[in-house]
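All protein chains of the complex are present and in place, except for one that has been dropped.
Take a look at subunit A:
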Amino acid sequence: MLKPSQQYVIDVYHDDSAMAHALVSTIKQLRLTKRIREHAIERWHAQLQPTHTTLVVTEQPTLELLVALNCPQQLLVIPQTYKFPRHRHWQGDYLRWPARVPELMHRLQLTVSNFNMQRQLSAVRESLVWHTQRVEREYELIEHIFRNALSRNFLEYQHIRTLVAPAAKFNGDLCLVAPGPLGNLYVMLADFTGHGLAPATGALPLSQAFFAMADRSVAIAEMVTEFNYRLHHLLPHEMFCACIVLELSANGERLSYWNGGMPPAIVYSTTGEIKHQLHAQHLALGVLSNDEFDQQVSTIKTTSTDCIALYTDGVIEMLGQNREFFGLDALQALLQKYPNPTQFEQLVASLEKFRGTQPLQDDLSLAVLQCCPTGLALPEVQTELQSLPFTFATELHPVDLQRVDVVSTIVGLLSRLPALHGHRTTLYLLLAEVYNNALEHGLLRLDSRMKNDPEGFAYYYQLRAERLAALTSGSVTIALTYDHSRHYLTCCVRNSGASWQLPEQLGTFDQSQPYGRGLELLQQLAERLEWRDEGREIEFGYQLPPRL
């Protein structure tokens, strides 16, 4: 029963008939509603979005009314005597007036509750639409981020072919390719637990680390240690990342790999011979803490007629038409059937054929790399570098010589200059040779012949450390002058110590002798090598070549 306390509003559209007035006054007397709003029936139309429970009262309903009022949140009230048009089996709800009070109340209650339900339903529907749009918008943003994160992916490398088929919108598999500055090539195939957005998220930190480290030509043992460190911190316990990382040397003859939890990569020749299976020797990334993590890398020899197939378990666990697994043997047979990378399309077509109309149960990725010389040219930077002429001079006393790594410090300074940065390794070598000569022979009076055998070699440097620590007098002076117009560096190193005799056999030294090589290198790399003041002062010039 409706109670007078229930506060609701009813809209009544009526034709101003006696019947309508009788109905309205009955409802008013029953005090069922907070308010009754009366409207002329002409103002009612089929597209009206009712804001309250609505009654339509008329002695003679129009056809439009009969069709449009077939909805549960509005109630049509018609006279007892009204006959529906013949052949129209109208299904809509109606109340004949006059009606008894209990029936009127019951019907009003039904209409009110229908109206409320309808209103809740549209609210839910609107909120669903809003949420769907929001999710779609977020997917677009995430796809954009993924596209950017993977924009450096070198999938167009001419000797690799890849198939990447996600089971859901986002891919939990990740196939990355990047060139290293040494002409080497890195390939990584990773498979996060599960599929969809959550595992795909892990691709972001992993790919950023991969590209940054490939740029620096980092060894894969260090790469995987870094990946593991990051994922171990980021991923929840139940999530991890199976992963294989390869590095192919620039000449294509050496392939190093680390396989954590991935199915065995297959090495085969273009004639169809299966040569190796590179089985996982490690747990997946993100499982172990770095203390327990094993970064051990393996290496195999390869030739330009060798190929390697990397794939995720989605390939061998793919279900076929008859719900059977594809399997490793079938994959090997397929690789033997299409061993040439140019037949990759046929290989993929065969996989598709096996699957038929079965939906993908898991993300599926396959990459075939041919172990050719990579032909990835080193980035040649031949820009005209602006530079200023400069002079640098320093006089070093025992306390400096003991405390400071002199050569590293000076080369560190010099290599900050763009014009010299690309030559820092050679500059280091040249400066190290003359400085060490001045310190070891001039001030510390060490004899290189001591270095003739491995024990003596170590002893020599032990003695160097002892005598340096005990040094109380003497100095080394270093002066550098850079002529920017000729791109020419002049270096003069002087010590205040003993005179020193240039070895006579210079230039004819024994190749396998572990000392005397420094002077030979100086002669080869530097110009105008001059010894003055009985060997206490050495000067040389260095013509900076175009960047090596």
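Heads up, the rule we're going with is that a contact is a pair of C-beta atoms (placed from the backbone, for glycine too) under 8 Å apart; a residue touches a chain by one contact, two chains touch by 3 or more; residues count from 1.
Everything that follows uses one rule, which is that contacts and distances are computed from a predicted model.
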Missing subunit (named according to UniProt) among the choices "NADH-ubiquinone oxidoreductase subunit 4L", "Signal transduction histidine kinase", "Anti-anti-sigma regulatory factor" or "ABC transporter permease": "Anti-anti-sigma regulatory factor"
Touching the absent chain when the full complex is considered, from A:114, A:281, A:394 or A:496: A:281
Selected residue (touches chain absent from view) among A:182, A:333, A:349 or A:470: A:182
Touching the absent chain when the full complex is considered, from A:277, A:296, A:342 or A:543: A:296
Residue of A:344, A:428 or A:488 in touch with the missing chain, whole complex considered: A:428
Contacts of subunit A with the absent chain, listed as residue ranges: 182, 184, 216-219, 221, 249-251, 253-254, 281, 295-299, 378, 407-408, 411, 423-426, 428-429, 432-433, 436, 451, 454, 457-458, 461, 464, 511-515, 517-518, 520-521, 524-525, 548
